[in-house]
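Shown here: the complex without one of its protein chains, the others still in place.
Chain nomenclature is as follows: A, B and C, assigned in order of appearance, with residue numbering initiated at 1 for each chain independently.
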Amino acid sequence: MKVAVVGVTGYGGKILWQLLQQHPNVTAVTVYTRQADLTALQNQLAWSAIKPFTVANFDVDELMANNNMAFFATSAGVTKDLALTFMQARFPVIDLSGDLRLQDGAQYQQWYQTDTAAPAEALAQTSYGLAEFNQATGAYIANPGCYATATLLGLAPLVQGDLVDLDSIIVDAKSGVSGAGKKLSDSTHYANVDENFSLYKVNAHQHIPEIMQQLQVWQPQMPPFQFTTGLLPLNRGLMATIYAKVAPADVFEFEEKLALTLEKLYADQPFVKVTGQQLPDLKAVVGSNLTAIGWQFNPQTRTVMVVSVIDNLVKGAAGQAIQNFNQLFGFAQTAGLGQLPFDI
Amino acid sequence: MKVAVVGVTGYGGKILWQLLQQHPNVTAVTVYTRQADLTALQNQLAWSAIKPFTVANFDVDELMANNNMAFFATSAGVTKDLALTFMQARFPVIDLSGDLRLQDGAQYQQWYQTDTAAPAEALAQTSYGLAEFNQATGAYIANPGCYATATLLGLAPLVQGDLVDLDSIIVDAKSGVSGAGKKLSDSTHYANVDENFSLYKVNAHQHIPEIMQQLQVWQPQMPPFQFTTGLLPLNRGLMATIYAKVAPADVFEFEEKLALTLEKLYADQPFVKVTGQQLPDLKAVVGSNLTAIGWQFNPQTRTVMVVSVIDNLVKGAAGQAIQNFNQLFGFAQTAGLGQLPFDI
Amino acid sequence: MKVAVVGVTGYGGKILWQLLQQHPNVTAVTVYTRQADLTALQNQLAWSAIKPFTVANFDVDELMANNNMAFFATSAGVTKDLALTFMQARFPVIDLSGDLRLQDGAQYQQWYQTDTAAPAEALAQTSYGLAEFNQATGAYIANPGCYATATLLGLAPLVQGDLVDLDSIIVDAKSGVSGAGKKLSDSTHYANVDENFSLYKVNAHQHIPEIMQQLQVWQPQMPPFQFTTGLLPLNRGLMATIYAKVAPADVFEFEEKLALTLEKLYADQPFVKVTGQQLPDLKAVVGSNLTAIGWQFNPQTRTVMVVSVIDNLVKGAAGQAIQNFNQLFGFAQTAGLGQLPFDI
Partner (left out) sequence: MKVAVVGVTGYGGKILWQLLQQHPNVTAVTVYTRQADLTALQNQLAWSAIKPFTVANFDVDELMANNNMAFFATSAGVTKDLALTFMQARFPVIDLSGDLRLQDGAQYQQWYQTDTAAPAEALAQTSYGLAEFNQATGAYIANPGCYATATLLGLAPLVQGDLVDLDSIIVDAKSGVSGAGKKLSDSTHYANVDENFSLYKVNAHQHIPEIMQQLQVWQPQMPPFQFTTGLLPLNRGLMATIYAKVAPADVFEFEEKLALTLEKLYADQPFVKVTGQQLPDLKAVVGSNLTAIGWQFNPQTRTVMVVSVIDNLVKGAAGQAIQNFNQLFGFAQTAGLGQLPFDI
């Protein structure tokens, strides 16, 4: 399997590069970039290269001629113009950017603050690659965002099974700095992050509409929900703490029902570990492709808390992309994804 | 003014020591400890002593004979046995421990997991020193806990003014490690905290009953609420993120009402800064006695989020103790509390 | 005393602002900036203002007309063009930038990589404000750099007293990120600093020539020395670890000699604490204007290690500027500098 990677300089792309180095079914990687950056990138990647790789000037035709598929880890705005070309050529793409995640172009324009979205024809042929729920089949897969992944895996048992009052859902999520990317900004300057915790883009994060889109697949009448995003003083890791109210009539049997639902949903999923009443911390997963999900229910307040943690760069980006890659090409589910949590 | 400090070795006591060094109305400080620790403590405090101080063996009579008042920054279990002696002597005490915060001894026994509480007679003479609301008058003041302080100052406008559905309140709070104290434990080992975020004592933190006690003063029918506590990878700072639902009929005028209520409550309070829609981060306050309170309301979900931040060791412990001290003895409200946030 | 501050937006300027708020002899502060930034700065400073302050458009004549002296906390390149004007008007200036620290303009051009230095006439009237050694008398004081301060205070006993082989001196210094300033760069991006330690500008840091200049005042034949600079994953604090060899003949009496020299040099200095064989860590000083100096000697290898720690923004910048201010105007040495180490 010869794979292309476009956009390897961001954090997601860098982790994707690392995972591909260790994937048993990938024989060669070609990294595409701008002409001007070829040498610098070549030197930089050589440090961690284990298998043969090439750095090449980005050219769509050349890319399709010399590879079996492509990953795009480009920033917003790149693939919306390119996607249709690949689709028409029936060339498989896994797209880590947000460009084709939203079926409704108008939503994309609003949340990504831009004037144009991918063509409707392209959006119609895209599948949303939430790997545990949507088996990758189509040739163009939009890989979910990090907040969306943790939140949807935590909300699935509550929303699919109609276990809670949908109106009451509150998500208090927080992520490490790598989620903000490599771009220089006051908010990623060390002195502003270290010894601090801050909230940002509350109810305004661009992952909200893709969460809603998927929830409405599961529950067409899903109403809006509170979505808080916070910046933790650390590099990698994301926790979504989900609160919801249980109807008075359901309190008595709720715990058993939730445990059963979780068991049914995730028993066969190698990358989801249900920790029960023991709430997982970030160290339980960071470095690996795991999602850990724990929960506690307080009958006095009828409030259930579900805690879902991931490594935002692995399960929240590059790792899930490899999961989709494995599904698409029929490789073993865990191929290339045996990394254990760093733990220490 | 000659003041005694008992228990200067914990973090709260250490900050109290620092604040007393800079208080204009304090002429001399006597620090009480065990006989065995006299020399070590003397040497340790000399490093940061600006004004005369004495280290003495703890003895109740000697303490009352040679000082005008006492601060206790001892761990749980010490003052419950001593309080009555001071009260009977009408000797003023500001108690930073949790021993006399709960009027109901049974609650203390339950939440502090112990067999005995302070005598009911002592509890009856104690006032709860939430400085912005309860003017210190009695001679024995129970200084509030850190989570209680941030949460109560953030909840006050919502609960006093009946602005929200009381049943819907969820508090998602998180604190730096100094809140856990100096005691060695796995949960304060550097390797377990660094690059991690974890939840602990969810709905089980010992500050919950004192929050409830004060809320019920404001709203006798106040029901139980969700209270989540998280451990941030940093030393100082505490954020309480409070969520509540607004009744459909109140949505239209809610923002104006909340802004007015906050203005009325805190306009004359030198240590509370209302930041409006701009949500404060920890750096806005850490190092100072400030509480910063911001909020956002989402009419679509009828959810208000109030964010209240403090330095857990200053406003959440030693600084508020100095506020109570100033009130009790009629000093200027801000005496000894001019410390600005570290900011960098 | 009415003081002007130019350049309050960097870290040094911000700390200077904080210290001036608490200085008993400063009645009013006027902050000068560009016209465009007046409102933003006014709002930002209001948060931490305790005494009256004005934000004004920078104008040299207006500044001199309405103030008794000025602090400049501007970046490199600003004061070299302005200094002479203030000198000719005999208007006192304390300059935190590096522009006039080097008596030799050619050295400035080389180390600061620029084509022009301050006029020789201005350099001749400037005094280098290493507060413990050079009593501020002239009207224009160049406040030392952070690495220079820690290194010179640690080297003084060795070099002044000729206690070591001057050829053998090695300084292994490391600083927190605030030393690099507020400017956005890859090297201050959180993800590059967190969980990392890196070396930079080895033997090339611009504070080296001012160290050499002062050492040569003490020892005219002082030869070049190794100077290593490292970036610690923390905000504030700087340690200079100094190594030197003792001549075989001096080994026997070295410890006693060094202890005596340190005692003589610093016994009356309120901001230097000699900790002896116990090596100080950053927490011993960060937040305060203190320098802590410890040392150990190994007779087997004839190597002495002197460890000198400061808060790079206080003693290494704004605090020392206040020391110079106090000396220049005859205020108490410790006026406005009573801040204790944060400690926790």
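Basically, a residue touches a chain if its C-beta (ideal position, glycine included) is under 8 Å from a C-beta of that chain, and two chains touch if they have at least 3 such contacts.
All of these numbers come straight from a predicted model, not from anything done at the bench.
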Residue of C:43, C:57, C:196 or C:216 touching the missing chain in the full complex: C:196
Hidden partner chain, residues of chain C it touches: 167-168, 170, 172, 174, 176, 191-192, 194-199, 202-203, 223-226, 228, 232-237, 239, 241, 243, 245, 279, 281-283, 286, 296, 298, 300-301, 303, 305, 307, 344
Touch residues of chain B, complete complex, unshown partner: 11, 177-178, 182, 184-186, 188-191, 193-195, 233-235
Touching residues (missing chain, whole complex) on chain A: 11, 14-15, 18, 21-22, 47-48, 50, 178, 194-195, 235-236, 273, 284, 287, 313, 338, 340-344
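One rule holds in what follows: only the chains that are shown with their structure count from here on.
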Chain ID, smallest distance between chain and overall C-alpha centroids: B
Intercentroid distance (Cα basis), chain B paired with chain A, Å: 40
Averaged-CA centre spacing for the pair chain C and chain A, given as whole angstrom: 47
Computed distance of Cα centres, chain C from chain B, in Å: 37
For chain C, residues that touch 2 or more chains besides their own: 11, 178, 194-195, 235
